[in-house]
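All protein chains but one are shown in place.
Should a chain be cited, it is by its letter among A and B, assigned in written order, with residues numbered from 1 in that chain.
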Amino acid sequence: MTEFKPDILAFCCNWCSYAGADLAGVNRLQMPTNVNVVRVMCSASVKPEYVIKALSQGIDGVLVLGCHIGDCHYMTGNHRTAKRIPLTAKVLEKVGIDSRRVKLDWVSAAEGDKFQQVITEFVEEIKGLGPNPLREVRF
Amino acid sequence: MTVRIGVFICHCGHNIASTVDVEDVVEYAKGLPGVVYSGRNLYSCSQEGLTSIKESIKNNELDRVVVAACTPRTHEPVFRRACEQVGINKYLFEFVNIREHCSWIHTKEKEEATKKAKKLVAMGVAKVALLEPQEEGESDVVPKAVVIGAGLSGLSAAAALLNQGIETHIVEKEATVGGILRDIAVIGPDDVDAQELIRSLTETVEKSPKAHLHLSSKVTELKGFIGNFELTIEGGGKEETVQAGAVIVATGGVEHRPEGEYGFGELKGVITQLELEKILGSGELGARRIVIINCVGSRQPGREYCSRVCCNASLKNAVRVLDTDPDASVTIVHRDIMSCGTVAEELYREASDRGVRFVRYGLDQRPEVSSEGEQLVVEVFDETLDEKIDLESDLVVLATPIVSPGDSSETSKLLKVPRDKHGFFLEAHVKLRPVEFATDGVFVCGSARWPVSARECIWQGQAAAAKASIPISEGKVVIEAITAVVDPEKCAACGNCVISCPYDAIEIVDTESGRAARVSEAQCKGCGTCVAACHNDAIQQKGFSSRQLGAMIDALIRATAEVSR
Partner (left out) sequence: MEKKKVVVVGGGIAGIQASLDLADRGFEVHLVEKSPSIGGHMAQLDKTFPTNDCSMCILSPKMISCADHDNIVLHTYSELEAVEGAAPSFKVAIREKARYIDVDRCTACGDCVAKCPVKVPSEFEEGLTIRKAIYIPFPQAVPMKMTIDKDQCRKLTEDKCGVCKKVCQAEAVDYEQEDDIIELDAAAIVVANGFDMMDASTMPQYGFGVCKDVVTSLQLERILSASGPTSGHLQRPSDGNEPKKLGFVQCVGSRDTRTHSYCSSVCCMYATKEAILAREHAPDVQITIFYMDMRATGKGFQEFVSRAKDSYDVRYVRTRPAMIQSANGESGVLMSYETRGLAGEPVTEELDLLVLCPALVPAKDNYSLTKILGTELDADGFFVTPKLAYPTDTTVYGVLVCGFASGPIDIPDSVSQASAVAARAAEIIEGGRA
């Protein structure tokens, strides 16, 4: 059997996490190649539907990364993210998708090292969970 | 609708091409839906690169463009402008980051990085196919500025704004202006009277009819955006609301108090550099034998940075001690002397020539301070002599770093601007945007950003003022077309979006399709919170619609299958 290489989607907010990811790059912090970043303006614009769509079509994991609470560029946007994503996780459980496949975390524009750490750990966690069972019914 | 997408992959010299097989990605992109042209450039952002992109757009009649290169945070405007120059609406451009997010973080995994670059390009292509042309709105700029902090950098910023005729509010938490400079008599190495400098800057402020000085005051709330900030200033039991087009952060730094180190707070005669400044200012230097220890609490684990100004302060004060008392003995115990430039290096030579003794120590063998009766003894391993020596002294001065003030985290949260791990404010780009924050209309200067000399404080204050004066003199700012729009046909007028909007930009109104939400474009900041709150998919954010993001997810799945074949 070939080694399991998870496919992961990461929604990063423009102001903190995307900048943190850029900083990780600038500092040449090495990390697994499994994560593909999608830039959104605020983590609060990530619809639960995106997470559900991605996981139900076989993506192995979804990360939602935003500014730390209190640092949101849009004042209180990430307060909503903080409620929405855990709720999304519950919905996933109900339909039989392991809720550990979605993760919410905060990465500031100064935290290139935290971005590296979050990515590395999440990839390991997803590797531990194994392939998304819905992979097989992808097409 | 058929689209004609062009994809341009950047080598960025070695930066991308040494990890990602650019040619392979170019070939892959040719097969993506809607792509009619795929090519590469050594440096896409060079004039040569841009010219070739523009020519490809014309020759291939492209109507949408994807550039896979570095980060949109710095380079999106360059490519958007190029698109506009050949008649493509700039919102029909999509940026794919294969440098910061790929080649730089996977330097040893060439094959996997190439696959990832293909996936990212496929996602960008899927999004660009669904993008729509947009028009940008404009908003008026309040012709006023707010400067937070009235130390040297803040006063310099305020003076530069006022001298350009711009109405300025200056908010200072203390009862007096001047900041750290209040404790300093003479500014080195220029030998300028510090109090005279504060006085002349204060005079500029006090004379100006357009200045509003708020002493013993704090900014407690900031709302709005570039051109239209609204700040609440609290002071003296009063609360005032102020409108401003731009905000400058000049909250400065404070001297680190080295409690418990080298006998500080325990032994009589062990003081900090600022305390020595005060003694020198008073003209009552009793001590004859003075030892200055540099790098106390800096350039060591836990606080690794060099505070930039302490060496020059030590040199200046050593010379001033000798000016006061030519027979005094002064020793500077240091690790490296950081006298960069012309004037500072000259000061170092002057100090040396006038008999100041320099003893170099290493981090592994730090000096120790003890008392023997009335006198202090500094025991230090002199790296140059290669032996341990005792320095008897009457006064031991600890040169400690400038640190971020305790309330800078509060300021950071209030203004939504980031700080680095030492608590100093993090500018938009360390190299080329030193006085700007990533947030438009908010600027930083002086030791709030990094410990700086008086001269640097002044020019940075003026630099921040220049940046703040640009939108104010322009009178208008452009609103990026990333605002939310409602489809009244789909809208159920449930009001979820109204509640979720952090800017009160949405209201429920009567429309031709019945009751529906409406977004005020001038108030919408484009966060997209309402989009995720809508149960009916009736609100979309321009440039980030659910169709576009959904297409990116589909593209990732498809591309993953393709590249692992």
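Just so it is clear, a contact is a pair of C-beta atoms (placed from the backbone, for glycine too) under 8 Å apart; a residue touches a chain by one contact, two chains touch by 3 or more.
A quick note: this is a predicted structure, and the numbers were derived from the prediction, not measured.
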item	value
Absent-chain contact - pick from B:Arg81, B:Lys223 or B:Arg354	B:Arg81
Candidate in contact with the missing chain, chosen from B:Gln462, B:Thr483 or B:Thr529	B:Gln462
Among B:Val3, B:Val86, B:Leu285 or B:Cys306, residue touching the chain not depicted	B:Cys306
Candidates B:Glu111, B:Glu266, B:Glu383 or B:Glu507 - the one touching the absent chain	B:Glu383
Missing-chain contacts mapped onto chain B	11-15, 17-18, 42-43, 45-51, 70, 74-75, 77-78, 81, 143, 156, 160, 163-167, 187, 190, 192, 197, 200-201, 299, 304-306, 308, 336-346, 349, 383-386, 420, 424, 429-435, 445, 449-450, 454-456, 458-460, 462-467, 469-470, 472-474
Hidden partner interface residues of chain A, rising order	26-28
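Everything that follows uses one rule, which is that only the chains that are shown with their structure count from here on.
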item	value
Partner chain A, residues of chain B touching it in the complex	71-73, 97, 99-102, 104-109, 112-113, 115-116, 119-120, 123, 223, 412-413, 416, 418-421, 426, 438-439, 482, 500, 502-503, 525-529, 531-533, 537, 541, 544, 546, 549-550, 552-554, 556-557, 560-561, 564
Chain B contact footprint on chain A (complex, rising order)	5, 7, 9, 14-16, 18-19, 21-22, 24-26, 28-31, 33, 36-42, 44-50, 53-54, 57-59, 70-77, 80, 84, 108-110, 116, 138-139
